[in-house]
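Below is the structure I would like to discuss, written out as structure tokens.
Removed: one protein chain of the complex. Kept in place: all other protein chains.
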Amino acid sequence: MNAADTGFILISAALVMLMTPGLALFYGGMVRRKNVLGTLMQSFIVLAVVTLEWVLWGYSMAFGPDHGGVIGGLDWFGLTGVGMEPSPDYASTIPHQAFMIFQCMFAVITPALITGAFAERVKFSAFLLFTLAWATLVYNPLCHWVWGVGGWMGGMGALDFAGGTVVHISSGISALAAALFIGRRVGWGSTAFIPHNLPMTVTGAAILWFGWFGFNAGSALACNGLAAGAFVVTHAASAAAAVSWMVVEWFHRGKPTTLGVATGAVAGLVAITPASGFVGTVPALVIGLCAGGICYGGVLLKTALGYDDSLDVVGVHGLGGTWGALATGLFASTAVNPDGADGLFFGNPGQLWIQFVSVAATMAFAFVMTLLILKAVDLLVGVRVPREDEEKGMDLVLHNETGYTL
Amino acid sequence: MNAADTGFILISAALVMLMTPGLALFYGGMVRRKNVLGTLMQSFIVLAVVTLEWVLWGYSMAFGPDHGGVIGGLDWFGLTGVGMEPSPDYASTIPHQAFMIFQCMFAVITPALITGAFAERVKFSAFLLFTLAWATLVYNPLCHWVWGVGGWMGGMGALDFAGGTVVHISSGISALAAALFIGRRVGWGSTAFIPHNLPMTVTGAAILWFGWFGFNAGSALACNGLAAGAFVVTHAASAAAAVSWMVVEWFHRGKPTTLGVATGAVAGLVAITPASGFVGTVPALVIGLCAGGICYGGVLLKTALGYDDSLDVVGVHGLGGTWGALATGLFASTAVNPDGADGLFFGNPGQLWIQFVSVAATMAFAFVMTLLILKAVDLLVGVRVPREDEEKGMDLVLHNETGYTL
Amino acid sequence: MNAADTGFILISAALVMLMTPGLALFYGGMVRRKNVLGTLMQSFIVLAVVTLEWVLWGYSMAFGPDHGGVIGGLDWFGLTGVGMEPSPDYASTIPHQAFMIFQCMFAVITPALITGAFAERVKFSAFLLFTLAWATLVYNPLCHWVWGVGGWMGGMGALDFAGGTVVHISSGISALAAALFIGRRVGWGSTAFIPHNLPMTVTGAAILWFGWFGFNAGSALACNGLAAGAFVVTHAASAAAAVSWMVVEWFHRGKPTTLGVATGAVAGLVAITPASGFVGTVPALVIGLCAGGICYGGVLLKTALGYDDSLDVVGVHGLGGTWGALATGLFASTAVNPDGADGLFFGNPGQLWIQFVSVAATMAFAFVMTLLILKAVDLLVGVRVPREDEEKGMDLVLHNETGYTL
Amino acid sequence: MKKIEAVIKPFKLDDVKDGLSGLGVQGLTVSEVKGFGRQRGHREIYRGAEYQVDFVSKIKIEVVVASDLVPDAVEVIKEKAWTGQIGDGKIFIFPVEEVIRIRTGEIGEEAI
Amino acid sequence: MKKIEAVIKPFKLDDVKDGLSGLGVQGLTVSEVKGFGRQRGHREIYRGAEYQVDFVSKIKIEVVVASDLVPDAVEVIKEKAWTGQIGDGKIFIFPVEEVIRIRTGEIGEEAI
Partner (left out) sequence: MKKIEAVIKPFKLDDVKDGLSGLGVQGLTVSEVKGFGRQRGHREIYRGAEYQVDFVSKIKIEVVVASDLVPDAVEVIKEKAWTGQIGDGKIFIFPVEEVIRIRTGEIGEEAI
């Protein structure tokens, strides 16, 4: 066991934990004033609920003894056998519990990401049921496929350093399913849904950026050159995407916006996530620059296609994650990480195909499962608040509170 | 000396430092708009003033050479002899200064916690005097009793991993004394004291949660399995308490609130603090689940009993800390930490008695001392602002500022 | 290579990264509501733009192979040769990339600091050009002089542990040049420029304080006693300056303000920065106490002298940095850091002279270069927004957004 | 000339504004207010305690129109702001003695 | 019918509202305003500089009542809003030509 690695992963876990409240602020600033608490609450309660799910059965389903490449067994229910010694299977230099809690933070933020798609119109009870079911039935299997010992995607050679498929594509595509299933907000098309507090959103983006160092560098699971490299490309890609979003928007709309730059930074972080342990700095810049443009376009899509993905989870996480996963198949290099693989540009076109398969499988699985879960929840308790409640706002209707008073 | 441990403790100290501004936001959002700066100021200035107190005489009183089990001597005044080498007495793998500064952050946040009890009505000069006196005469001895070499409570075998008695019971019970001494805010009973900015409060709670990883895991004073375990139970208990508070409130009032979930999370963090290095995950869940319910009830108490503990320090820190300290006597296990002890459920009922004695002694000492200090300060400068100043608000009256302008 | 040091520097880099958004909040709260996004944007976009500049050519100019003591060559353009192994020249126990990215965060925050001087009145395009030019032509050379192998200031024996000259004097004096060149805001003298959101400013100050631990302790480039010492003096000086600012303001104006305490804390952090690895705790307290008073006075200067340094960069960073650099020449001690030097009070008056020369050279260089760059940018695109745009506010005029909606 | 003040539900603002525009009204002024009326506010919960909040968020529209436009304007507001639920709000009509446009100095109906 | 506008100290709002309720007033509208008057604001300090802020936070209450209720309403407001300190505020009375309740279409005193 290595003390330095242990400390690094624990601190990284703390940074990743902070991302979920950061996301709460990022999203909370973008909704209307009457929904700010409802939106903050969705992320905050996920932090609590999914943590319980994870220590009880989630970790075991994701990383426990493999069953057919598809799912882990419940042998580690309630963390039985997950102790202070390293696990033989994962992260051999740190306590098993440290690995478990680091992974916990990923399991938490993923369903929180989806909340942006259906902000401002979903019942709290339905939301809780959905989240628990989604974490159990979508996240846990996906996580097992990619990172669990024996998981079929990892076995196939798919590269996903810190969660491009597991975290971003899964949440982005589920967001699309949810936006389609739940329908548009009242006023869509006629009212402008203008962010009520952009400084809050910028603060959230900054916290996300900060926490993402734990997300990506921590995914090296040791404090070595690979962690340093992942840290550097994370920072570089985020910067590049912020700038490219700004430039594209400046050309397209005549002015660069603060929300655009903040969103661009997040798009860059999303895109570099799967690649962060496999690519060098220059490819990272390319990935980031493209991510800014791609996600800018992705966000425009929703108006064109007419679904109401309130806070642009599809455009940013869905598209950004997909681009990142494919870009990993282009730019990965064993010179950067000998345990990885070479991508297309380093002579191995097969990797791109593997990446493509992993993206497609993730999308199909997450999309279908999300629809099924939503259907079930809708039958059980009803997913959406009544129209007049939507007009009053989530804060009063769901939580009997108001965000700000005078 | 161990570099990994040193780095881990320094970063942990930084995390714990951030808790005090986090607390400022947690509290600041809950007061009325006219008092937001006065409330932020109280926490922020404690960070400055108690730091000076600590490096000058506080650390020496708390951890310096023991006098009769009751107090440390002033031999280390101004950090004389507290150098870059490890101390022979404390944390043998890190520089003595690293241990000192980590402890400094605990000394800072404790009096800051109390401020919630008398928010919105206390003179700034009186507050400064009170804080200096309380830090010197209450915190330093208590800290010595529990953690100082030779301190009587530690000697008796009381278990307090990261500050259940020293930090939370002491501040919670002092808060009760202060609320009783200072009296209710103008308008109590007739006006609703509605939080002016709940997003600020939620942000503060998130920062507290984040910093608490440094608080509890850092208290292992090394990055090893124990630190990982403390990290895990901290996270789990906080999540459990957030959920249980939500559930209790949902049943009791018909709707779960954002402030409730945020407060529940803090209650869980408080309760797990003394136990965090001695219990496993399942007991941590139990401790957390109970903490949510107990502190929810504790908060209702103030209306029943009629004291005005403005921001619920008694209910959350007093009761939560007490529950945590006693729960340590129930759930502690030498299987988790061989340097600890077994609790009642692991065959050692004596430990519960020891915990009880330490709780009772802390309460009695802190309560009486707080009353005495407040009496003295009141005679010197008067504790409370005049009624018309209370109506105008602390921001203008004490600091000639306003929180927000249009 | 040392894993503990690597982890420590990566986490420190993350902390320093967070300082720039912290600064955004610190500044953003102080401007008028109509300029909040414009102000946040300036810091946020610097994080993106200067990161790109740094990985492309900045790092190479600052730390690359020396040319005549004045500048580094472009041999490391695009991080060529900056890999996962330690550099032979810098920080021998951590990956070269870790050193590079840690330094990147310093390069980012320095131009962001300047933005406070010309807040509320500068074109966004002009700002971008200015920042790129300043980072390239002022920061990179200065950084090379002081910290680059072969740099003339470092060669001369100037002590600057974490950036007194490189970061604070350079930005402070450039702020003065910019305030003079750009001129006063419309309404100067007749309107009160009252901060629109002081809780935001206090939050920013807290984040700065937190991140500064990474800034100063991280500058030890290893987690050892020196890092612990730097951490301690950083905290102590900040606390001391917060208190001394409060006391001075209390005497001078009758009431202590929240903004004063927050600013005092920042002033203390600035002043201790160059000294943090060379002085003990008691000198740090003296440095901090003086910094509070000196910067308080510095801030009053602008009204006396009639330049409009909107958010007091000159008074806080210019004066605070100068005091810190000179104080290093007074209080430095080889007993604290054998790789440093003794200052005047430890029998070596020559050090004070060296410090003085480095301060003077930094000031002259930064002042002249800033004027030249601003002149060039003004000819190219015009630096200042038209008067009516200034009245409408930056948010609408530059970014077509509003900070808050109802 | 008359001044019409209407206190309405916030989400009806756009409808009412568009309705009035349709009548040729070229200017109006809007502010946020808190209303106390038959619609009795709501109960907020904080830390397990419930508080009655008597005031409901409303929007106040002020529009000065030529006297002969009043009936139509009232009709439009009634129609657009109506939900049939308690709390739909009220319309008040006041006499106006003079109107001046600052930019041009025009007065009376020209200035409206 | 008359409209009474009262500009009062913010912390007196609850008392005044309760007083008017006691008279049988069933609706009123409240807004936040800044007042400039004999009570001369305060000095704020920022970064060591002092600024005179002329405006004081006030609450404006608007209530339309039947003409015969005016004297009582004024009396109640005077009593409840009074502290005897400068800045207690003012009451203004305006003529009202018509009142319409949007929900029911009632007009005149019925609609108040």
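Each chain gets a letter, A, B, C, D and E, in the order it is written, and its residues are counted from 1.
Keep this in mind: a contact is a pair of C-beta atoms (placed from the backbone, for glycine too) under 8 Å apart; a residue touches a chain by one contact, two chains touch by 3 or more.
As the structure is a computational prediction, the values presented were derived from the model and not from experiment.
Q: Taking the whole complex into account, name the chains on display that the unshown chain touches.
A: The undisplayed chain, in the complete complex, is in contact with A, C, D, E.
Q: With the full complex in mind, choose from A:G22, A:G38, A:P195 or A:G277 the residue touching the hidden chain.
A: Residue touching the chain left out of view: A:P195.
Q: Which residues does chain C use to touch the chain missing from this display?
A: Touch with the absent chain occurs at residues 187, 190-191, 388, 391, 396, 399-402.
Q: Extract the touching residues of chain D with respect to the undisplayed chain.
A: Where chain D meets the chain not shown: residues 3, 17, 26-31, 64, 94-103, 105, 111.
Q: By the contact definition given up top, give the residues of chain E that touch the hidden chain.
A: For chain E, the residues touching the absent chain are 2, 6-8, 31-38, 54-55, 58, 60, 74, 77-78, 81-95.
One rule holds in what follows: only the chains that are shown with their structure count from here on.
Q: Which contact partners do chain C and chain E have in common?
A: B
Q: Treat each pair of touching chains as one step and give the shortest count from chain C to chain D.
A: Minimum number of steps from chain C to chain D: 2.
Q: Return the distance between the CA-based centres of chain A and chain E, expressed in whole Å.
A: 51
Q: Could you put a whole-Å number on the gap between the CA centroids of chain A and chain B?
A: Roughly 34 Å separates the two chain centres.
Q: If you look at chain E, which of its residues touch at least two other chains?
A: In chain E, the residues touching two or more other chains are 44-46, 50, 53.
Q: Pull out every residue in chain C that's touching 2 or more other chains.
A: 2-4, 7, 11, 194-195, 197, 253, 255, 257, 259, 406
Q: Give the pairs of chains that touch; include all such pairs.
A: Here the touching pairs of chains are A-B, A-C, A-D, B-C, B-D, B-E, C-E, D-E.
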